[in-house]
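Up next, chain A:
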Amino acid sequence: MKLDSKVPKGDLGDKWTNYKSKVRLVAPNNKRRIEIIVVGSGLAGASAAATLGELGYKVKCFCFQDSPRRAHSIAAQGGINAAKNYQNDGDSAYRLFYDTIKGGDYRSREGNVHRLAEVSVQIIDQCVAQGVPFARDYGGLLANRSFGGVQVSRTFYARGQTGQQLLLGAYSALSRQIENGSVKMYNRHEMLDVVLIDGKARGIIARNLITGEIERHGAHAVVLGTGGYGNVFFLSTNAMGSNVTAAWKAHKKGALFANPCFTQIHPTCIPVSGGYQSKLTLMSESLRNDGRVWVPKRKEDCKKHPNEIPEEDRDYYLERIYPAFGNLVPRDVASRAAKYVTDEGRGVGKTGYAVYLDFSTAINRLGKDLIAERYGNLFDMYHRITDENPYEVPMRIFPAVHYTMGGLWVDYELSTNVPGLYAIGEANFSDHGANRLGASALMQGLADGYFVLPVTIGSYLADEIRTAATDTNHPAFKKAENEVKTRLEKLLNIKGDKSVDDFHIALGKIMWDKCGMAREGKGLKQALKEIQELRAEFWKNVFIPGDAHEFNPELEKAGRLADFLELGELMVNDALDRNESCGGHFREEYKSKEGEAVRDDENYRYVAAWGYSGDPSKPELHKEALDFEFVELKTRSYK
Partner candidate 1 sequence: MKLTLKVWRQKNSKTRGRMETYPIDGIDEDMSFLEMIDVLNQNLIKEKKDPVAFDHDCREGICGMCSMFINGEPHGPEKGVTTCQLHMRSFKDGDTIVIEPWRAEAFPVIKDLVVDRSAFDTIIQAGGYISVNTGNAMEANAIPVDKSIANEAMNAAICIGCGACVAACKNSSAMLFLSAKVSHLNMLPQGEVEGKRRVLKMMKAHDEAGFGSCTNTGACSAECPKEISLSNIARLNRAYIAASLTSEESI
Partner candidate 2 sequence: MSWITNFFTSSVGKKVIMSITGIFLCTFLAAHMSGNFLLLKNDGGQAFNEYAKFMSTFPLIRVLSIVTFIGLLFHAVDGIWLVLQNRKARPVKYHSFKGGANSSWTSRNMGLLGVIILFFLIVHLKSFWFEMKFGTIQYVEYGGVKYKDLYSIVVSAFSQWWYVLLYIICLIALSLHLMHGFQSAFQTLGLNHKKYTPIIKGVGLAFSILVPLGFAIQPIYVLLKSMNVF
């Protein structure tokens, strides 16, 4: 298959402007008749649904939580980037573009990323107008902080709850459209399939999670803003419900899945403390602005109380190895460094899988009050979880799965290769290449939802104005509905002995050990086998209580896990295919003498877009070559 990225020709800074002035439009009277389904009410989904509603389309929006306000985006802490250059530190759209391309280890499209940088400034304007209470200085103007991987201060924030405030902003815009009838909201509904008619996406099958009823919903186009798939690792910083199901169903209906192995491991999370653990908690990256990461120089000191280890016996390894960026190196670099020092046996804490993040220098320099103002709620959160006071004892942190750069393949218009099927936010393979910079996911989600998709979708819908409302009695709907029902019954009828969580924990362990922070050909091959076996066992031995016609969380979990069990294998296949180290994908075989990632631009400068062949073990690889016209490919160096 020839993958056309549809990036417009022309100069980097003109592409989006030219595109917007030429894209086809849909007249208001036609918009009223055109139906769009938006699955997901996170930053991407809510902003898209609200904006499409404002434009006059008939929108249906779905989420599996009890309210759109609870989407996983709510948990984002640190902030959102925008090239406003309010701090006069030399920022610009080009610099944000460049940082993102470089941070992503040159595995993203120039055109898309520059557009993202361009619209970033509009996002801030929009959010402020909606009443998002960003942090401000005494003069009443907006404040900024800095984030990993960049040398300017361009991150806007609302205490440690930026995602919450941005999502509530989008949710309020969505609520306004729900009130005036342009958007109909379906809470506690889970999409279980997309329906294609004549090769075009024409609707979805959804399950009402309260009654268990299977519903058909038709539309002229379907937009997936269903988030990332980090929970394939079982333990991650994602919300418990985050899943790949929507994207995976689309994949099975023909949409390509791009770069699935590009996962981000976040360096600052609270370490695992016991086998009962259900999820990991992130400590915002912003902490690395003032916190210093260290481990003891000697193994013998690891069990000592940190405050008893004198300065000269501490190894501030990030500052030592990366003097230019110090504690603010990008996430993949910081995570890997933590892995190395703990592998050397210098990890701290009960399990030995933790490093210190120390605020004593900052507290001495700035005072406890200022630190409390900046990070108070994060410190409280840490204190509550660990029962240790970070103002007095250094925090213990460890990397954890956090974000998935991979996702559904989309072109410049955010359309998948299935006509009429769009993917936005974390659900697409997006603009972050092989590694995402901090505070850029919120930016991308909102860029997609507010400013990009509502424009680009017009180019498809302009041809659909004569298409009548989708008939949900079409055989394609019947077939999809039957498949969904059969699968649910099949799951329920296994009546085995193990719980869904038992399988999920096992899958998570395979993924983390063999396809996590560092991967190796041998381990990956073993993982393939293990996942296949686990999947086979799952379909023989899982036990799901209750039935399909009621509120049944175990059944929901089982369906999601069944998809993770297929996705996991694809991730491993992708990791095996990519014989290089880049960004979040680190292959032990491809590193320099100093242990840094070694990219292979000659052979792997492409997006790996995988097609579904009918057998999850035999994916088909399609390549989209990445051409760099405007930046020069360099080895990333933060030294």
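The candidates were selected such that all candidates are chains of the complex that A comes from, given by their letters.
The rule is short, and it goes like this: a residue touches a chain if its C-beta (ideal position, glycine included) is under 8 Å from a C-beta of that chain, and two chains touch if they have at least 3 such contacts; residues count from 1.
Computed from a predicted model, the values in this text were never measured in an experiment.
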Selected neighbour of chain A [touch, this complex] from 1 or 2: 1
Residues of chain A touching candidate 1 in the complex: 47, 50-51, 54, 65-70, 72, 74-75, 84, 86, 122, 124-131, 133-142, 158-159, 161, 164-165, 168, 171-173, 175-176, 178-179, 185, 187, 210, 239-241, 273-274, 276-279, 281-282, 381, 384-385, 387, 450-451, 454, 499, 501, 543, 545-546, 550-551, 553-554
